[in-house]
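Only one protein chain is missing; all other protein chains are in place.
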Amino acid sequence: MSGYFADVTALARKDLLVELRSRDTVPAMLLFVVGALVVFHFALPEDSSRLAAAGMLWIALLFTALLALVRSFVAEREGTVIDGLLLAPCDRSAIWLAKSLSVFAFLAFAEAVALPAFALFYEPVTWELIAGVALANVGIAAVGTLLGAMAAAARARELLLPLLFLPLAIPLIVGGVGATLAEDPARYLGFLALYDLIFAILSWASFEYVVTE
Amino acid sequence: MSTWLRNNGAVVLASAAAVLLVTGLGLALLWAPEDADQGPSQRIFYIHVPVALTAYVFFGWAAWKAFRLLWKRDDRADLESYTAVHMGVIFGVLTLVTGSIWAKISWGVWWTWSERQLVLFLILFLFYSAYFMLRYSTEPGPRRARTSAVYALFGAVLLPVSFLAIRLAEQLLHPAPLFNRDGPQMSASMFLTFCVCLAAMLTLAATLYRIELTGKRVDARLRELREHLT
Amino acid sequence: MIRARGLGRRFGDKRALTGVDVDLHRGEFLLVTGPNGSGKTTFMRLLAGLLVPTAGELEVETDRARVGFLSHDPLVYRELTPLENLDLYGRLYRISERRERIGMLLERFGLWDARAEPTADLSRGMLQRLALCRTLLHQPELLLLDEPFTALDTAGAELLLDELGRPEPRDRTVVVSSHQPERLADRPTARLALVPA
Partner (left out) sequence: MSTGEKYLAAAYLVLFAAVLVYVVLISLKLTRIERELTELARLAEERRGG
């Protein structure tokens, strides 16, 4: 068991180090999410409600997450490094867990910029919103990493991933927007937690099938 | 007897489907009592709901076969799962079309976001269309079979989760108590008609599934044969 | 160690490998030859467990942790340094005295001075040496080398031949695919000539 987590730590550390060196993904995410928030101001009528602003924030976060997911297996695909990881005796699900953790970290980093920007431009950020974002991140990272690995084996993978991911992200958006706006955010947060639990277990169990033959 | 059934299963299924479809049509149009509130148009219920249930059955079947492929390494399950998704999408589109007609009758619009089942089918349609994209853009082989299977399995889990999500989304917009779509209870004759129509749709679906599966298998065999000969 | 009967592999409609029979015992040295497109790489990837056969049977009597596979690609992260790459693999293979082992290999293959440079800056020959370090890191009992001489200069090739001549680990089984079999001289104990399918 401790060996499993040692593998996960080594792999996640590697993912963060690769991003730290190449700086391919996170700066693009930051710029994109702020840009999206600015664009939405011009897309929304002048006196739009806070409901519209909250919905827009969630759309911006979702598409920012797609940037991270599309990039998630690029380092492994270049020069088929994934083969090296698959040859290693570690459990394949450790690769998924490590990659999910690093995607989660990138998302959290982007949101640490996006949420203050949202508070500055539109509405104050509530604790419910922060909790909703954190829970949605778990689901996005878990499902998105699995789908990213699936799409990495396909042609037109950058196009395929959003198609695979968006239908699965609809419940996350429902939960996130609900947690932001509803009178009783607890049930929406509960729904997000349920989604995370179900899909994290499913993704964890099925990762090996999509990366090996 | 069992060999005879195996060889002539398609014939039996197709004849049963034909008989049941005609009976169901007669019952639904001529015998079942007219609905007090909605008038003759309520009879669309006898196609819309069986078609929708058949689509659910196909998505469930696809997930079951996907599970067999992953768990028991049953290689034939790949084509079976694929065929089930294929048929499920066809019946899903029919659900969207008949549901849209029903919405037009009941509310005067072709689309309404307040109709839960329609919204759910729209999500499923998007999801399973991506399944085809995934299949077509991956090299054929064991890996494609497994990847498709994992995705089909996700579909079966997404179905109830999306249903819950749609209910929650409705409650956000209308905090009032949930609109109950069941309406008045069905009478015994209505229920019998519905059962016959459902049985008819399921046998029709099973027939089409067999045809489609045979077609896909023939295709695969032909490819193998071509490879041997060239 | 390795037993194959009628081994074959297709990719879609293309046959990459057909009807290969192999019997290889522990400690033997198999040389795989054949022109481009004869399925050498496919054969090696099947042995490594990265591919599954679509025809025939294949048994490889060893654990995944005990296989070393040198692929066409060096299988290292371009963004990381040689040291970081080997450290990652060292952790995943649970190598005891990881630092010493890595240092010794880098030293032996002449990479010690380049250990902290980004891998992307290494020349093709240096990358191949790093890939050899990665392959040998965990002292595999089954060593699979796919075209190992590619991009290696004379000194690099000497280092590789030197490694293959080492007495330890004992009973190491080696499979080498190469279109320059003369470089291996009389080391191979068995040969397999593949022909395009």
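We just call them A, B and C in the order they show up, numbering each chain from 1.
Following the convention adopted for this analysis, contacts are C-beta pairs under 8 Å (C-beta built on N, C-alpha and C of every residue); 3 or more make two chains touch, one makes a residue touch a chain.
Here the structure is a predicted model, which is why all the values come from computation and not from measurement.
Taking the full assembly into account, the omitted chain touches B. The chain not shown here is touched by just one of B:I105, B:M133 or B:L192, and that residue is B:I105.
Across the entire complex, the residue among B:A32, B:L94 or B:V119 in touch with the chain not shown is B:L94.
Mapped onto subunit B, the footprint of the missing chain covers residues 25, 38-41, 43-44, 47-48, 51, 90, 94, 97-98, 101-102, 104-105, 204, 208, 211, 215, 218-219, 222, 225-226, 229-230.
Convention: only the chains that are shown with their structure count from here on.
Counting C-beta pairs in contact across A-B and across B-C gives the higher total for A-B. Centroids built from CA atoms put subunit C at 36 Å from subunit A. Of all residues in subunit B, those touching 2 or more other chains are 139, 141-142, listed in ascending order.
For subunit A, the set of residues that touch two or more other chains comprises 213.
Contact residues on subunit C toward subunit A in their complex (touch as defined above): 48-52, 63-65, 67, 69, 71, 73-80, 84, 88-89, 91-94, 118, 134.
By the touch criterion given at the top, residues 3, 6-7, 10-11, 14, 17-18, 21-22, 75, 78-81, 83-90, 213 of subunit A touch subunit C in their complex.
Chain contact summary for the complex, subunit C toward subunit B: residues 10-13, 15, 52, 54.
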